[in-house]
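Here you go, one structure.
A single protein chain has been removed from this complex, and every other one stays in its place.
Moving on, here comes chain A:
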Amino acid sequence: MDDSGPGRRDVLIATSGVLTVAGCTNSAAVESGYGTAYGDAYGSE
């Protein structure tokens, strides 16, 4: 059976692109487009 593919893909997606350095910002800045240079982690606080 080849039904293990989707599960492995989910794991890869779940572990990718998370390890970025965070900083302090506000939601308004994120919504207005700021924060892209810091990745998704920016705006965590």
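Convention: a contact is a pair of C-beta atoms (placed from the backbone, for glycine too) under 8 Å apart; a residue touches a chain by one contact, two chains touch by 3 or more; residues count from 1.
Throughout what follows, contacts and distances are computed from a predicted model.
When the unshown chain is looked up in UniProt, the name that turns up among "Cobalamin import ATP-binding protein BtuD", "Iron complex transport system permease protein", "Phosphomevalonate dehydratase large subunit" or "Protein-disulfide isomerase" is "Protein-disulfide isomerase".
Interface residues of chain A with the unshown chain, by the touch rule above, are 18-26, 29, 34-38, 40-45.
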